Each structure stands twice: as structure tokens, then as C-alpha cells.
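Taking it in order: structure first as C-alpha cells, then the write-up.
The other protein chains are all here in position, but one chain of the complex has been omitted.
As written, the chains take the letters A and B, and residue 1 is the first residue of each chain.
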Amino acid sequence: MTSPLLKVTDLHVNFISRWPNEPNIDVLRGVCFELYRGERVALVGESGAGKSLLATSIIQLFDSSARIRQGQVTFEGQQLTQLKPKQLRQIRGRRIGMVFQDPMTNLNPSLTLEQQLLECILSHRSISRAEARLVALHKLRQVHIPAPEARLQQYPHQLSAGQRQRATIAMALALEPALIIADEPTSALDVTMQAEVMSLLTHLCHSNGVALLLITHDLSLVAHASDRCLIMYAGQIVEQGPTSVLINDAQHPYTQGLIKALPQMSSPGQTLFQIPGQMPVAQELGNHCAFATRCEFAHDRCWQQTPTMPTGNGHRASCHLLTAAQAGDE
Amino acid sequence: MNAAKYHGHHVWRRFRRQQLWRQLKANRTAFVSAIVLLTLGVLALITPWISPFDPTNMQQQNIMDAELPPFWQQGNDHRFLLGTDGLGRDLVSSILYGLKNSLWIGFWAVLLQFTLGTSLGLCAGYFGGWAERLIMSLADFQLTFSSLMLAILVLAITRATMGAHDYHIWSPWLLVLVLGLADWPQYARTLRASVLAEKHKDYIAAAQVLGYKSRHIMVFHVLPNTLSPLLVIATLQIAHVILAEAALSFLDIGMPYANPSLGGLMGAGFEYMLSGIWWIALLPGLALLALLLSINLVADWLRDALDPKNLGQRP
Partner (left out) sequence: MTSTPDLLHISNLHKSYQAPNQSTHWWPRLFNTASTSQIKAINGLSLSIAKGETLCVVGESGCGKSTLARLVMGLEQPDQGHINYQGNNISGLKHKQRQDYRQRMQMVFQDPYTALNPRLTVLHALVEPLLYHQPQLNRQNAIDQAMAQLLAVGIDPALAQRFPHQLSGGQRQRINIARALMVQPEFIVADEPLSALDVSIQAQILNLLAQLQQKQQLTFLIFSHNLAAVEHMADRVAVMYEGQICEIASREKIFNQPQHPYTQALLAASPQVYQAPNSHHKLVGDVPNRIPTQQGCSLQDRCPKAFETCRHQTPKAIEMATGHQVACHLVADPTSTDPTNHTQAELEQGDHHDSSH
């Protein structure tokens, strides 16, 4: 068995409270997952689940008020949590690329594409300007940008939204990283662009052997674009497994609810299945299952102890219902 | 009960729910500077009653007491805690009166600026069209002049025509008028910009869809959401006006030497600096520094504190 490319163990991240007498409450509460070379993993969760915080925690690019309280992030055998800022900078971009939600804020509006791409390449690789330009052109072609030579001379506002996002993907790929973290890469795009950018991203990562951590709130978007899927709820991963298995046989009531709540799942005019209530904020979480407040199957045990994620590699979920069922089987 | 009344009913309640006090306690820097500012403000208000001497009263001055050092230095006099200036005036009293004068000018000048700038800016944002173009052109025109330059020009001419004696009788009012009229474009421009920004937000569209008249929307929806940057500007402007007045006094076109402001005291003390009599300039300078620093820090805090996200109980 090969060792994972990225291994996150028991990660707790909290925000330092602005108020003196308030405790700092964990927003990420013991996140564990592994990501192997070349794998495409989707991280699915609602807003507030902590998925973007998890992504930024991996490369420690978060807000200054956030702090890793406990846990480890191991990337290519290195402990990222113990690295100095300078060493971290070597890893960001060079080994871990990022694609953010809004391509307009992702690119500097006052520099041409060439200036930005070359700056990105030259700051990490010791090659000549001409060589870097060739790399940039090659990557732009890979992301299907028409007439890349002409595009290089243009400013971000002269490109369309889809082209901008493809340019940022090219930028992330240009340094040949081992992992690309894409945070909602298509949610600022239109439906027709969305499908194209998504397939481009997954195919390019696949063909270049780059692992992809795809963060999204939309399960249907990643259903066919990822090998494995992590479902996140209230700062924890509640279910994980191969995507095709997970969507056809969801174990956790939350995942089941997410799928059942999709409008496609019921015939027009029918009342949709809905998960009642909303995700609790970090302060409201007690020593019980975080989903118990909204779960239709919640029973006494759910209110008494927090379920744990079973160990293993396959499809698994942290829910008392499942552990009870397994105990019954044995 | 109509909607406007209902709004009015809630203004004070909303102000309380901004939880300014709780936020002040949470921010140590702001808390300390607020206390310093409050102390200085109270001292300025009660100056005539607590001041050991009256620096404006020539009768209490004795040239024999001139240039006495503060209490920790050799040769001090127990009557003059912080020493005396070149005319033999007590520095404690002079600083207290200077503080009073500086704050007085700062307050009234800023009130004038605020009223003028806010009403013109609101008119520009509200009416649009030629009113907006006229007001904004005026503002841009005025912004091409440095406000201090303008003040120097006007005050110097006034002083030359009035003569020094008459000028010093009127100088506090002239300073308020000139400094108050000089800086209104800042308010007008900021207000117009935030009015334009707020006008395009969905809640304004929602209010229009609900059938409210523009005046109602302007007063109860747009204005409350655009006032907080103005309050911050106004606070900072107090510091700015005090500084400008200090500069003018330093140039001897500000407050008269007989009734000095902090800046005037510094200016007068400056010529003694080189002869080793540093306290005449430095001690009022320190008071001015404390005043300006505390105002700026309080303004910084106010900027965050007035964010609507701080409204209401924290969950």
C-alpha cells in the first residue's frame, strides 16, 4: 500500500474570539482524511460546514484569527503544520496549486496574463523567461483557450468569465503541482460554462497525474467528476467513500437527505423531501451528534455521545445507526 | 401609528443594540483612548473652575515668574507645577485653557463641516441630475485647494485688513468659519458615494417595490446605512481641525497669544527651545499629542463598532 499524498489527522481549527470572555470554539472538529496521488476527491458540504476553512488550513492560508489547535497535516511526508512560513511558500503553488471561486479576484486586474503566468512560473522554477513563456502557452492550450499568444497580452477583464477561470486553472497547472485544491471552481460560472470547466479540470488533473481536492456544495456537480467523496457537516467529515458507491448507497442520514432533497428526486408538483432546520453554528454544538437536531432517526444515543468514524478504507460513515446495525449483525 | 413614527421609536433602541459599551470594553486600546479623550474633554469643560490661574488675565501674570521649570527640575516654584512660559504664565493653566480652545474650535468647525457636507451630499445623491453635478463640481473645485492654504490666505488677508487687535477678538469665530467651510467636500463626496452604493442594493429595490416614497426610503433606509463612515470622518476631522488650528496659531494667524490654543502655546514656546527652556513648547505639545492620538484611536474603533454586524445580542 502506497503512502497517501496528503493525510489530515484529527485536525481541529478554531477562531480566536474577538470578545475577551468568550471561549474559542472549534470550527473544524477532528477532521481526518487521506488523499492519494492522482486521486480526485470531492469535499461536499453546505456553507458553514467548514469546507473552505479545511482547504485553507491545509496550506495555512487562512485568516489571521484562525488557528490550528490540534492535529496534523502531512503532505509528501512533510508536516505542514510545523513548517516555517518560507518553507510553506515553497509548497504553496509549487506543490499544491489553488483554484478559487471567483476568477476575477483570483487574477490581478492590472497585470496581463503573461505577466501573471510568468511571475508565477519564474518565482518557483529556475528556467529562462522564454522557456517559461513556452510553458505558459502550452498550459493555456491545454485549457482550450483560443489564440493563446494573443490572450497572453490581454488583461483579465478582457477575457470572459469562463476563460478567466480556465486561465487560473492553467496557472495552477503550470508549476506541475502534486495536488490542486479547487474551492467552488465553477459556482461563479453559467451552467453551460460550468460543465465545460468542470470536465476540463478533472480531465487535466487526471491526464497530468495531479491529485484534485474539489470543494463544492453541489453533490450533483461532482457525482461524475470525482473518484472519492467526503461529506462534511458542522466541521466534521460524516461520510466518505467512492463517489459512485456513496451516491447510490448513502449511509449517513444527512447524505441521504441531501440526495433525496434534490428536485430531480421527486416528480414535479410533489412536496420535496426536506431536511428540517439548518446546520448548527459552532457555538451550539454540544457533546452529541451534530446532525441529531435535524435527523429523523435520532434516538437517545445520538444525544448522549458523538459518533465516531469507523477506521478503514472503504465507504464509511459516522452514525450511531450504522454502528448499532453492525453490532446487530455480528 | 405610521411607519415614520415607528422608525423614530426604534432609533434609540437600535443605538443601544449596537452594544457600543460592550465593544469598547473588549478593545483595550480603544478603551484607554476613550478614557483619555473623555478626561481631556471634561477637563476642557470645567477649565475655568479648576485652573489655578487665568492665563487671559494680565493681572495674574508677573514677569518675574517667567521661564520657571516644572516641578522635577532644579529651581522650580511650588505655585507653578509645570513651570511658566516667557510671560510668567502658569503652564498648567495655559495648557488647560489651550485644550479648551482647541477642542472648542474643533467641535464647532466640525459641526459646521458635517452639517454642510451631509446636507449637500445627501442632496446630490438624492436629487441627482444638475444639482448633483453642481454640488460635486463645487466640491471638486474646492478640493483642488489645500484647505490649510485657503485658511492661511483668508485669515492673513482678514488680519491685515482688520488689524491685529480686532482680529484677535474675532479670531475664534473666524477660525471656526474658515476651517468649517474648508473641508465640507469630504463629507459630501463620501455621503454621495455611499448613497449611490446603497441605492443599488436589493433592499432599496425591495422598499421601492413595497411602494414607499423616495423620501421615506432616503431617510429611513439609505441614510442610516451611510452615516457611519461620516461619523468616523467627523471624529478624525476634529483631530485634523485642531491640528490645522495649531499650525495657524503657530503662524500667528490663529488664536491670540493672550488666549492661546495648544498650537499657539507651542508656537510661542518654540523660540525658547534653543535656549534649553524646552517645557514651554514640549508640554503643550504632549497634551496635543495625547488629544489627537486618542481621537484617532477612538475613530478607528468607531469604524468597526458602527458596523451593522454588531447590532443585537451575540448568540
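Here is the rule we go by: contacts are C-beta pairs under 8 Å (C-beta built on N, C-alpha and C of every residue); 3 or more make two chains touch, one makes a residue touch a chain.
Computed from a prediction, not measured in an experiment: that's the story for all the values here.
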Selected residue (touches chain absent from view) among B:Phe31, B:Tyr167, B:Tyr212 or B:Tyr272: B:Tyr212
Specify the residue from the set A:Gly30, A:Gly162 or A:Gly241 that touches the hidden chain. A:Gly162
Only one of A:Thr271, A:Asn287 or A:Asn313 touches the unshown chain, namely A:Thr271
Residue numbers in chain B that touch the chain omitted from display: 1-3, 5-7, 10, 14, 17, 201-203, 205-214, 216, 221, 224-225, 308-309, 311-312, 315
The missing chain sits against chain A at residues 46-48, 160-163, 190-196, 199, 217-221, 223-224, 247, 257-259, 261-264, 266, 268-269, 271-276, 278-279
